[in-house]
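Removed from the display is one protein chain of the complex; every other protein chain stays in position.
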Amino acid sequence: MATAVLQSGERETYLNKEYGIKSWLLTVDHKRIALLYLVSITFFFFIGGFFALLIRLELLTPAGDLVQADTYNKLFTMHGQVMVFFFLIPAVPAVLGNFLIPIMIGARDLAFPRVNLLSWYLYIIGGALMLYTILNGGVDTGWTFYTPLSTEFLNTHVVTAGLAIFVAGFSSILTGLNFVVTTHRMRAPGMTWSRLPLFVWAHYATSIIQLLGTPVLAITLLLVVCERLFHLGIFNPALGGDPLLFQHLFWFYSHPAVYIMILPGMGIISEIVCCFSRKRIFGYTAMALALLGIAVVGFLVWAHHMFVAGISLYAAMIFSLLSYFVAVPSAIKVFNWTSTMYKGSITYQTPMLYAFGFIGLFTMGGLTGLFLASLGIDVHVTDTYFVVAHFHYIMVGGMVMAYLGGMHFWWPKISGRMYPEGWGRLAALLVFVGFNLTFFPQFILGYMGMPRRYWDYSHSPEFQILNVLSTAGATVLAVGYVLPMIYFLWSMRYGKPAPDNPWNAAGLEWMVPSPPPTFNFEEQPVVTWEAYNYDEIKEEVPVAQ
Amino acid sequence: MSEHVSSLKLYIGIWITLLIGTLVTVLVAGVNLPGPLNAVVALTIATIKATLVVLFFMHVKYAHDKMTKVVIVAALFWLAILLALSMADYTTRLWA
Amino acid sequence: MANNVDALYIFLLVVSGMMTVAIFTMVLVFAVRYRKRPGQRAEQIDGSHALEITWSLIPFCIFMVFFAWGAIIFFQERKPPQDSAEVYTVAKQWMWKFEHMEGQREINELHVPIGRDVKMIMTSQDVIHSFFIPAFRIKQDVLPGRYTVAWFHATKAGTYHLFCAEYCGTMHSGMVGSVVVMEPKDYEAWMGGGGNQPLAVTGEKLFTELGCVTCHRSDTQGRGPNLVSIFGKLVLLEDGRTVVADENYIRESILQPGAKIVNGFKPIMPTFQGQISDEQLNALVAYVKSLSQAPSGQTGGRKMATATP
Partner (left out) sequence: MHNSPIATADQEAHQNPALLHHFATEEQQKDAASLGMWVFLATEIMFFGGMFCAYLVYRYWYFGDFGAGSQSLSVVLGGTNTAVLICSSLTVALAVRAAQLGQQKVIIICLILTMLLGLVFLGIKGVEYHDKFVEHHVPGPGFHFPGHVPGHPDIPINQRHAQIFFSLYFIMTGLHALHMIIGVGLFAFITYNAMRRRYGPDYYTPVEVAGLYWHFVDIIWIYLFPLLYLIDRSK
C-alpha cells in the first residue's frame, strides 16, 4: 500500500487523506481504485509471466523434458487466460484510465464511483476464481476454449475458469460503462469533444468495444459452462451442434478484444509523443476518428481467425477484405505520430523511449497482421508461431510498452515521487531488446511450420536454435519487467518529490497537485484552450536529473 | 428539470395497442402464409410493439438528449453485425 | 501451390519491409534531427489532410493487392482438381488414419506419388484437429461430424512433416506424422505390395450388407433415389431447395436421412447414426462417388480421363 508516502502534516492528498485497510477497500475515489487495480493486475501479470517463463524453458530443448505434456498445456492455457483477461484487458483502462480520465476532463470523479468499486470487486472475484482454478490443478483448454475439446473431452477445471472470465468480463463492462457516461456527462465547462486529450478518446473507443463485445463473450462462456454441465449439444457436433458457432461467438468478442488492449495504449503514446516533442498532435481529428474507426471496423473482421476452420469460402473472402479496412486507420496513427515528431524539440526521457519502442513494434506487429489477413498466407502461418509472434508484437510490444511508458509518464502524478531516470532508461532498453530477441525468431519459426502449443518438437530439431534465442530473449525481458517494479516501489519512499508538472506537459492532470487531492479540483475548472497547447507552454521539459 | 409528462390516455392507448398486437401475432401464426412470410409478419409485429414501448413507455420520443437514440441505434447496429456476418458464413457454406 | 504462396509471401515481405524501414528511418531521423537544442522551439503543425489522405489511400491500394492475390491463392486451395487421387482421412486423439482408394490403410504416414493432385477428404472422430503440411503450405481444420477437404500436388520426392495444428488435448504435439512423396514407379511398387481391397469395393459390399441396395436400385423402380451418377450434381429437394450432392451431403443423408429429402421420395430411410464407423462411412461415400465415375459402375476408378463436371 502506498499510504506511507507522505509525512503527516503535509498537504492533504488522496493518498494521505485516510489510512487503514478499510479506507482502501471501501473507497469510491477513482484514484484509489486505480491503485487497487494496479496492485491486482501487477500480481496477475507476474503470475502470467511466470507461466511464460516455464513455457520458454520447456521449449529450450526439443524433447518434452521439463514438464509433462498436460502440465505444458495448462501452462500456455493459464498464461493466455491470465494475461489476456486479468492483465492486458484491464491494465491501461482500469489503472491509468481510472486515475486520469476524470482529472483530464475536469471532473471530481467518474460518473458512478460505487459502480467503479463494484467493478474492482468483480475483477477480484473473477481473479479469485482464476486462482482457485490454478491452485486446483489448472485448466488446459487453451485460452480460446475451443469446443468440443473444452466441453466434452477435458477433465480439468473448465467451469471455474469459464466463470472466472465471465465475472471478470462484467468488471470490464462496468468500467467501460463508467467511462462512456463520464465522458459524456462529466466534462468541465469548455472541455469540448475537440479539446479532449486523445487518451480520453482512446478510452471512449475502447469502452464501446467493452460494452458491445464483452456481453457476447459472457453468454458464450455461459453456454460453454452449460454444455459442460448438461451436455446440451449447442456446440457439440456429436449432438447436432456446430463447433464453429462457438468460434464465431468467441471471436466476435476476442478479436475486438485486441483493440481493447491496444487502443488505450495508442492514447498513451499520443500523450507522450506530444509532450516530449513539445508539439500539438499531427492531425488531431484524424487521430480521434481513427480510434473510433478501429473500434467499429474491428467488429467486422473476426472470422479471419477461422480461415482454415471450415467456414464458407465466400465468408472467408469477405472477412479477409474487411480485415484490410481496419489496417488503414492503424496506418494513419503510425504516420501521424511520426509526423508529430517532425520539427519538434525532442528529448529522450524514459516514457519517450517506450513510445519509440511502441511505434516500431506496433508497426511490425501491424504489418505482420497484413500477412495473416491475406488468405493465401494465413492458411500456411495460422496456428503456427507466426501468429504467436504477431500477437505478442501487438499485445506485448504494443500494449505493454505503452502501459510501461504511461506508468513512467504519470508515476510522478500518481505517487508524488520521481522514478530514477537512469534505471528507467535502462529498463526500457532491456524490454525493447529482450522483446525482439524473444519474439522475432518466432516469426521465422512460424513460417518454417512450427505449430503453436507444441510441448515437444523432437521430430523437428531444426526448430531448436530459434527457440533457444527466444528463451534467451525472454530472460532479458523478464529482467526488464522486474526492474521497473523494484524502482517504482523504491521511489515511493526514496524518490525525489515530484513537482506538479515534471514534464511541463499540457493537460488538466498536470494542473492539479502531485499527488492530487481527493476531489481533484478545488474549484470547477473551465477549459479555454485546445488539447496539446504546447505553443502556449513557456518552459521546455526540465532536463532529466 | 421539466420532464415531459404523458397523459394517462396515451399510456392506456399504447397498452391496448400492445395487447391487440399480441392477439394479432397469435392469430396470424395459425394461418399458413407462403414462404417465410409467417416469420416476417411475427417479427414485424414484435418490432412495432417494441418500438411503441421504447418511444412512449421509455420516453425516447420526448428525450431532450440525442444520446439515448444513438445508444439504441448503436446496439441494434452491433447486433446486426453479429447476426449478418455470422449468417454470411452459414448461408454460403453449401455454395459450390 | 507452395511456390505461389512463397511468391506472395516474399512480395508482402518486401513491401512491408520497405514500410517498416521507412517508418523506422523517419522516427530515427526526426529523433536525432529535431532533438532539443537550447534556444530552439518546436514548430507547431496542426496536421495536413492532404498528407493524411495520401497515406491512407496509398497503403489501402497496396492492401487491396495483398487481398486479391491472397484470395486467388485461397480460391485455388479450396478447389481440388476434378481428377485428384482421393485419400480418406480420419483424425482422432492423437493419430492420423489414412485410407487410399485402392484400399491401403496407413497410420501417421501418408504415401503419395510425385505429380498427382491428391485430395484429402477428412473428418474427425472426437475434437477439432488440423491437417498441416508446412512444406506444401496447406492447412485445413478437421472437424467432427462433417468432411473438410484439402489438396496438394507434390513435386519433389522426400519425406515431409505432417502436423496437427489445432490444439487437441494432451498429446497434441505427438499428433505428428510424415508425408512420403515417391517417384511414380516407387509408388506403384509400394501400392502393389498389399493386394488390398479398393475402398469403393469395401463400400459396395457394405452397401449390400446394410441393405441399402434394396431401395437404392440402379433403375427407376427403387424406393430410394437411384445413386448412379448423382455425385457432384445438383439435387432438387422436396422443399424446393437444391443442394450439390457432395461428400458432405452423402454423409449427412446416411446419418440423418430426414434432413434433406430428394424431391419425389418419402423419408423412409432409417438413420445410420451410431451404427457405422467413420471408416465404413468413408467407404460408402467412396462407393457412391464411384458410381458417378464410370458408366458401368466400375469401382475404384482413379484414372478417369473422361471425368468432367
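Letters are used for the chains, namely A, B and C, taken in the order the chains are written, and counting of residues starts over at 1 for each.
Following the convention adopted for this analysis, a residue touches a chain if its C-beta (ideal position, glycine included) is under 8 Å from a C-beta of that chain, and two chains touch if they have at least 3 such contacts.
Worth saying up front: this structure is predicted, and the values here are computed from it rather than measured.
Within the full complex, the chain left out of the display is in contact with A, B, C. Within the full complex, the residue among A:A63, A:A128 or A:V526 touching the omitted chain is A:V526. Touch with the chain omitted from the figure is made, among A:D70, A:E152 or A:D242, by A:D242. Contact between subunit A and the absent chain runs through residues 106-113, 115, 173, 177, 180-182, 184-186, 189, 211-216, 218-220, 222-223, 226, 230-234, 239-242, 245, 248-249, 252, 501, 508, 511, 519, 521, 523-526, 528-529, 536-538.
Not every partner is drawn; the one left out touches subunit B at residues 1, 3, 5-6, 8, 11-12, 14-15, 18-19, 22-23, 25-26, 29-33, 38-39, 42-43, 45-46, 49-50, 53-54, 56-58, 65, 67-68, 71-72, 74-76, 78-79, 82-83, 86-87, 90-91.
Where subunit C meets the chain that is not shown, the touching residues are 256, 258-259, 261, 266-268.
Assume only the chains that are shown with their structure count from here on.
As a whole-number value, the distance joining the C-alpha centres of subunit A and subunit B reads 37 Å.
Note on chain placement: the centre of subunit B and the centre of subunit C lie 42 Å apart, centres being C-alpha means.
Within subunit A, the positions touching two or more other chains are listed as 244, 313. Annotation for subunit C: no residues touch 2 or more other chains. In the complex of the two chains, the subunit A residues touching subunit C come out as 64, 69-70, 73, 140, 142, 146, 148-149, 152-154, 237-238, 243-244, 277-286, 307-310, 313, 316-317, 320-321, 324, 327-328, 331-332, 334-336, 338-339, 341-348, 356, 359-360, 363-364, 367-368, 370-371, 373-380, 382-384, 447-449, 451-457, 459-460, 534-535, 540-541. Here subunit C touches subunit A in the complex through residues 4-5, 8-9, 12, 16, 19-20, 23-24, 26-27, 30-31, 34-37, 40-49, 51-52, 55-56, 59-60, 63-64, 66-67, 69-75, 77-78, 93, 126-128, 130, 132, 134-135, 137-141, 143-146, 148, 161, 163-174, 176, going by the rule given at the top.
Put simply, subunit B touches subunit A in their complex at residues 67, 74-75, 78, 81-82, 85-86, 88-90, 92-93, 95.
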